[in-house]
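Please see the structure below; I have some questions.
With one protein chain held back, the other chains of the complex are shown just where they sit.
Up next, chain A:
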Amino acid sequence: MKAVTPPKTKIDDLQAEASFAMQHRRYKEAIVHFKNLLKLEHRPDWEQGLAEAYRQRALQIADKGMWQEAIILWDNYTKLEPKSLLSDAYLGWLVHAGQFPKLAKLLAEAGSVTEQGPVGRKLPETLAVLALQNEKLLAAFPQEHPIAKHHSVVKRAIKAYCAGRDEESEEALRQIPSRSPYRNVRTVLKALLLMGSDRSAGLEMLGRVEEGSACRRLAHALQGLARATGPDLVALSELPPKQQALIQKLNGYGKEQLNLLRDAKKIANSSNHRLVFNTVLSNRKILGESNCRRFCLAMLVDFPEGMDSFQKAFGFLSAFERQRIRALHEEAQGQYPQAATHWYKAIEELARMPEPGRDRMDEALILRHIAKLAEHEVPEIAVGALEKSLEVDPGDQMTYVALVGLYERIEEPKEAQEWLERALKRFPKDVELLTLAMHNANRRKAFKKAAGLAKTLLKIDPINSSARQLLIGAHIGHARKQFRAGKFDLAQQELDQARALDTHRRNVSLCIVEGLLALRKKDRQHAAGLLAEAWRLGGGGLSAQFQLNIEVLSLDQPLSAVAGLVPGLDKKYTANRAELSGLVKLIEHYNIGEKRRLPDALKPLSPILTRSLKQPGFTQDDFFNLGQALVSSALFEQLYICGTEALRHFPVMAAAVYFQVYAKCKGMANRMTPADESRLDQAMERAHRDKDIRTSMMIGKFFRELDDPLDFGFDEDLPPGLEDFSPSMAPAMMKRMDELEDMPRAELIAMLAKALPVSLPLKNMSHQELMDIAAVMVMGELGVDLGSLLGGASPFGPAKKLPKSR
């Protein structure tokens, strides 16, 4: 019979469709097309096409977890391509499909071809382990295969171990070769045998189970079981059921422990305090009464509602203890006022206790604790609590220190001083208190007292450097006074005492004053030596020159007095950052005591300062620190330079705008022009936006001087005569009063005597009385009609009108 040749067009169409389906990953269709083509004619390229379509389709549906279907397709592929290697993916599908007998058969037949991928590598050991519980699987292996060959000895070792016949088990394990697929089972069993007598050796043995072994997971779970700190309960609860059951069995858990384990799962990582508390309480028998009590007591701070249950389980909680727990609970919630309320109630409960057993120390400690809670938000409450605590326990030095610090913070200097004195009476040799008192006296300008305290301090603590420096400063201060009064011998005596304290010759001021005294005594050579030493100690730059200037001026000497005795600064000299920082420190230092000399001392250095600030390398912080020092010293000329140069370097520096404006209106907010106000307003906004808190606070404070000048105690209308005293004049008045406060007594008396039209016994008056008179004079200077105010003619003549305020 003549063969029927199919029409060419049909083959072409089918070929095109098969090719199209392959290109578009439509392998199912491709299989049909290739099959149809092969029905028409047997061509090797179509057979290869069909094989590839089977392979690709198998991979495609295995991705969807259709293992059985994938296996069938792959089998079809291998029939067409018998020389293809056994794929690791295929082995994986057989595992997922649970076709272990087929796997065993493949493994027994193929051997090395299975060892291609991760699944293939694990297969012998896994099948060996599975064969331990599956006889049919074992039967798939020929007798000489290692899985079958070593099977019975492994079984014997396991049975002997489980029956407690350790020697027999060990003997069986010795028969398992080191390349056997059971080698890791052998290691696990050895570890369990060891663990009975030596837990750490057992743990160490478990660590020897090979990485990637089929026994690795169980070994890891067993390691968790044997940890000295106890089992990892979360990990245990996540184990599959048989491994969990094995661990529970090895641990010998009974019904109660298993119940606890079940409950532990519920409460692990739970934030439900009630659930945790009640679960622990209900398991207290197994958890141990004492451990459970301690846990629940600690937990009451988080869950005070549990106090009644706690009492029922473990006995009485005193009323004091209940308040203590509630207070700690509120503290943990950040509710400090409520916490303080419970602490006060706890103190009340303490007070109800009979005197012999009552612990007064607890009361004091609770009061100090309340003070700590309140010190930031309501320091007044903290102060009250600390004072009360000292009534109960007056021997606590630290409480005095804290109390003084708090009083200083809330600007109650009198109280601070009073408590400092009380503390010193109780602890006269306490270095911390003496240091505190010394600085306190210095700040109050009670220099004599400060020096006395420094002396006491040095007797107790001879290397106390702050006391030493303060004492040196006090002697130099006295020497200046004697110098100005023309008592040069007395000045020398003071300087000698200072020199005895400055053993390392580090004090620049001392050298300068000694040099100037030598100059006064016409000992020019000695003077030159001392001044050169001072110049060197001061760094020989801008700050050295400034210190020299101020020291010369403070002795009422002209700056020209030292001309030629020190190298001085070149006309083109520029200062660096370190010198600028030194200058800032000196301005701050001389701002106490020598404030009025600052402008004259700094003025000759303005060109150098301007030139220096033009140089690159200064940071915003450098300008900020300098500006602040100049603000507090009212050095407006230099402040303006500082602000201007800062803006040249940092055009959007908000603080620089403030320095310029502040300098321009000489620190008086009421002198600001609308343009200044607008600039400053913008600067404050920028500072706020940039989170530059210190600048925004500084500007905000200045603005508040406009709206809310200092309160002079007048509720509404000012008394007759004071209508002229605009509240915005207050800052100017304060500044002027500051200047007068710093003035030496003799100078102040001379100035008042000159200003007053009548003679008053000024020399017999106290400093405060002199300052009161000075205040009236300053008000007159600022434009207040004092005649009207005092009901008659002004004691200082007619008021001098200042420029009209805003």
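What we mean here is this: a contact is a pair of C-beta atoms (placed from the backbone, for glycine too) under 8 Å apart; a residue touches a chain by one contact, two chains touch by 3 or more; residues count from 1.
The rule is short, and it goes like this: contacts and distances are computed from a predicted model.
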Can you pick, from "Molecular chaperone DnaJ", "TIGR02186 family protein", "TonB-dependent Receptor Plug Domain" or "ABC transporter ATP-binding protein", the UniProt name of the chain not shown?
"Molecular chaperone DnaJ"
Among A:K242, A:K522 or A:K691, which residue is in touch with the absent chain?
A:K242
Of the candidates A:I11, A:M66 or A:V95, the residue in contact with the absent chain is A:V95
Filtering A:Q15, A:N36, A:T126 or A:Q497 for touch with the omitted chain leaves A:T126
Considering the complete complex, of A:K39, A:K136, A:R199 or A:H767, the missing chain is touched by A:R199
Which one, A:A221, A:A575, A:A732 or A:V778, makes contact with the chain that was left out?
A:A221
What residue numbers in chain A mark contact with the hidden partner chain?
59, 87-89, 91-92, 95-96, 116-119, 122-123, 125-126, 129-130, 132-133, 155, 158-159, 161-164, 185, 188, 192, 195-196, 199, 214-218, 221, 225-226, 229-233, 240-243, 245-246, 249-253, 257, 260-261, 264, 267-268, 276, 280, 283, 286-288, 291-292, 294-295, 297-299, 301-302, 324, 328, 332, 359, 361-362, 365-366, 369
